[in-house]
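Note that one protein chain is taken out, while the other chains of the complex remain in position.
Right, chain A next:
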Amino acid sequence: MAKGKIRAKIKRSQLYTFACGRKSTQEAVPFVEGAGCSRTVHCNQPHMHRKRPLKYRSNYISTTKYNFLSFLPKSLYEQFHRVANLYFLAAAVLSLTPLSPFSAVSMIAPLAFVVGLSMAKEGLEDWRRFMQDMNVNSRKVKFHKEGGVFEFKQWQQIEVGDVVRVEKDEFFPADLLLLSSSYEDGICYVETMNLDGETNLKVKRAMDVTLSLEEDEDFKNFTGLIKCEDPNPSLYTFVGNLDYDRQTYSLEPAQVLLRDSKLRNTGFVYGVVIFTGFDTKVMQNSTKSPSKRSRIEKKMDYIIYVLFSLLLVISLISSLGFALKTKFHMPNWWYMRPDDTEQFYNPKEPFISGLSHLVTALILYGYLIPISLYVSIEVVKVLQATFINQDLQMYDDDTGIPAQARTSNLNEELGQVDTILSDKTGTLTCNQMDFLKCSIAGTAYGVRASEVERAAAQQMANDLEQDGRQSSVSSKRSKQDIELETVVTSKDGKDNKPPIKFFSFEDDRMTEGNWRKEPNVDMIILFCRILAVCHTAIPELNEETGTYAYEAESPDEGAFLVAAREFGFEFFKRTQTSVFVRERYIGSGQTTEREYKILNLLEFTSKRKRMTVIVRDEEGQIILMCKGADSIIFDRLAKKGKTYLEDTTKHLNIYGEAGLRTLALAYRKLEESEYSAWNNEFQKAKTSIGADRDTNLEKVAEMMEKELTLVGATAVEDKLQKGVPQCIDKLAQAGLKLWVLTGDKMETAINIGFACSLLREGMKQICITTLDSESKEAIKENILTQVNNGSQMIKLEKDPYAAFALIIDGKTLAYALEEDMKFLFLGLAVDCASVICCRVSPKQKALVTRLVKEGTGKVTLGIGDGANDVGMIQEADIGVGISGVEGMQAVMASDFSVSQFRFLERLLVVHGHWCYKRIAQMVCYFFYKNIAFGLTLFYFEAFTGFSGQSVYDDWYMILFNVVLTSLPVISLGVFEQDVSSDVCLEFPTLYQQGPRNLFFDWYRILGWMGNGLYSSLVIFFLNIVIFYDQAYRAEGQTTDMSILGTIMFTCIICALNFQVSLIMTHYTWMQHVLIWFSIVAWFIFLFIYGMLPPKISHSAYQILTEALASAPVYWITTLLVTIACTLPYLAHMSLQRCFNPMDHHVIQEIKYLKKDVSDQVMWRREKTKAREKTKIGFTARVDALIRSLRGKLNKKTHSIESNKSYPPS
């Protein structure tokens, strides 16, 4: 409130010429009641809306999938949507019939467990969403209770018709009709980042009739009737009428404040609730994010189909066998009473018995399909996600936000990314401008280097040292490498906290008032005044420090004002008509306050690319001050005003090269008469009503903005986020391609491209642009030639190190993305090392993403921070949101969120790599395991006359997937590391194992299946031959079915768990516990099961203690089978490692032999080698600068050397 009062009551409407200063015109299109426009809102009478038909939806929002009632049916439906689960459900139902080979409980229990676990996970996730909703729903806002008293109430209780008071920096709880604001003329500023991703503030303006409602008490007797459109998703339209004071006024979108946008720069506003909850525009706009599945999971489906076919084949074989046995042999088996059978075994009807046996067999061999696969994977992924969330190296200390895996089903996809599509603003850059340099009257000020320059210098120093020390010990050089890295990173750390925000300028000639000693003081004063006066910002006093902060529409302006303040021109007050500046160094050294009366303000639009104010200073002199894009300003210079043009242009070029954003400043002194003549015309244009008002205004403005005198230019640095160049460098070294899709203009995008090392001097830039004027066909023709030329150029290029960059703007992209051209375009883009698309709309971002995803068939990752990136994030295979900025839209739509771009490196190169290998190996092993187990059932069945008898106890089968083999699999999927995280980062090329899919190709999958087949054969036949008829104990007992089954099962458990331990390469105590526990658990189970009374344990009663433990054959066989099962795998692995090792094998060996410690030179050399593959990146960017400087240096050293080499003899 206090702040609001300080700067409230400024009439702003006069300042604005184009956007909102228009008087709300009562002559606007009259609002017609009718279809789609039936909503009636009784203002300040919410009780009217508690009864039908005016009862509207409440302001309670819910994004949950389920509610308490629908959870069970809905989530069950979801679960049984999966083919495998449906199959198991059918099997469970059939297990209640006599057809089942197992007891019903052994089919139902695992299914219930698996489905229950998945449902619990769903429920938990939904609960989290619910809590999030509750959080939003229980936010508080002030509403008009009665009699002019405002009280707090929760958002969810807000009703249509309520009058609410929203304070500064609060979100609007619903769609509101703006009644009045803390500004006298009812203006307020709104940030709509959550709606459309635009960071600049938008102006909303109340109707004149409601302006008088400016205090709480005024609402005591306020009533009104709004008739308006029905809820709809269009953000930019609104039609309606307000009946107030016996008059009808029409309403416009400019008077509607939308839910989820934020009040900025305005003390408070009053508004009437029009739409609540799901009726609000933002909720109407919300789209369900598509559910994404990883490639491995999709491929897994195919494997499951393969297994289903295998299942079907052996079931058919089995039922055919059964039918034949029943028909031809059964009549002879008197001991089975063939004379007295049910249909199932009736030898006279082999067809029916065969058919019914098919059902039995399908259930019996269900073990081929791993029922627990999905649930194991889900558990593993949740745990992996927890590790991602827990990683402190992806935790941002400044904001306290960790990385977050918002969905866990894409973890392994992180390890297969091929192309990253990145937003620029807020993702690569901070959206914070730092005033870095300026050029005044042809003199360049500002000695601090930009990041690009610094990087160049760093690299160059390094290169020179390398050159100089080629003969010296190479270990020294590698030490230098490290130092370089630390220097660069530490510098980054320092840069992040400059002493003054937005101001990184360093030059003794300018600061501390020293500019008074400069030759052209007048121009410097003028320059600073333009900075301090020509803007639309509002100062805000920080009462603690006594300094002013500025609320500007664009970050550049803020930087300018801070710069002006530091130079001694402190803008501190804005009134309706004037700007007040405190000038410190002018005159006698006292600070003087000067007032500049603002006569006109011609604001900045992207079309005009300039902003102008016309002010009258205290001497009465009228001055036009203008700042804008250099090209625009240069066109409007007076002949006399070009004194500094040449020097300034030179400086501007240097700034551009250094990756800075530049603006040119100019002024013009006006005569009174000249001004008033123009002003008349301007006012006329301003008050005119009609479609061509804006063009008229522009024309008139144009008349004044000419004959300018150039003062100088500014250069601000669009600060890159911390660590972005390094991260891009590493990602490039990992073989990832980075496309930048930005809404910014081409020059800025190119600058940033340079700053991020996506572009460098040596790169051949292929710019594809079009002219507006041409017809569509001509444009397309033109683009086609450009694309073809580009492709041709790349094809003809012989230099293997040559790199190309493709730069395309949004308008051109619109044509390039059309059906007939898009693949040509894509072909060109894929060949280029980096691609930058500028001026692209959110929709185009999504389209480009889809093109890359579908065109190349490779995994794409979209990363962005704003609502404008939502389309891209949802379209990409993986969407990553930058959290920590205020708008949460991107994060909400994303699959992963990180707080800074640089964490992407660790997310992909470490976690992605791990997760990919973990899941791939785990799934392979899973299929191996189930084939090895499932096939033994088949073999045995063949020995029982295909009758569907299983050799194992039902309980063994239940525990097989759920307990006895699941924990090692999970430990493989959660804890396995082929190499440590440091090595992942040091050898980024290791990442390529993922995109090349080396661990989940069909070769590998089939290999594992073959291994499973081998294991099943070994397990079954070794056991059968050893135990079928001979006594296996000294006491002469022979085996029976339950004993043989138990022995075989022991072999299976040991062999499978031993196999998984061979796959692992990383054993912490966790792995040891989980693997060996699983084996021990089997014996413990067997022991306990045997102790249970025989009514429960049946034939397994005391089986371990009495029949097995004391038989040496049992143990020998277990050992033999275990080793025999794993022997081929072991041999294969050893052979592969010996003669065809993969990257990580060699690195593991180095680490194992501690060669990295003993031979650091080699280790470091290899680390640098693993990087050399890429054409873009941190190091590459600065080559050009180095080259030119090195040339100079070479000349120098040559001359020195030549001096040296001819010593006076």
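Criterion: a contact is a pair of C-beta atoms (placed from the backbone, for glycine too) under 8 Å apart; a residue touches a chain by one contact, two chains touch by 3 or more; residues count from 1.
Basically, contacts and distances are computed from a predicted model.
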Since a chain is absent, check the UniProt entry for it and pick the matching name: "Prolactin receptor", "ALA-interacting subunit", "N-acyl-aromatic-L-amino acid amidohydrolase" or "Protein transport protein SEC23".
"ALA-interacting subunit"
Please pick, from A:Glu146, A:Asp340, A:Glu544 or A:Glu777, the residue that touches the omitted chain in the full complex.
A:Asp340
Just to verify: which one of A:Leu1022, A:Ala1081 or A:Leu1193 makes contact with the chain not shown?
A:Leu1022
Touch criterion as defined above, residue of A:Leu1013, A:Ala1081 or A:Met1133 at the omitted chain:
A:Met1133
Options A:Ser372, A:Ser554, A:Thr1039 or A:Asn1057, residue touching the unrepresented chain:
A:Thr1039
Contacts from chain A to the absent chain lie at residues 101, 329, 332-337, 339-342, 345, 387, 390-393, 940, 943-945, 947-949, 951, 975, 977, 980-981, 989, 1022, 1024-1045, 1065-1070, 1093-1095, 1098-1099, 1101-1102, 1106-1107, 1111-1113, 1116-1117, 1120, 1123-1124, 1127, 1130-1131, 1133-1134, 1137-1139, 1141, 1143, 1145-1153, 1155, 1162, 1166, 1169-1170, 1172-1173
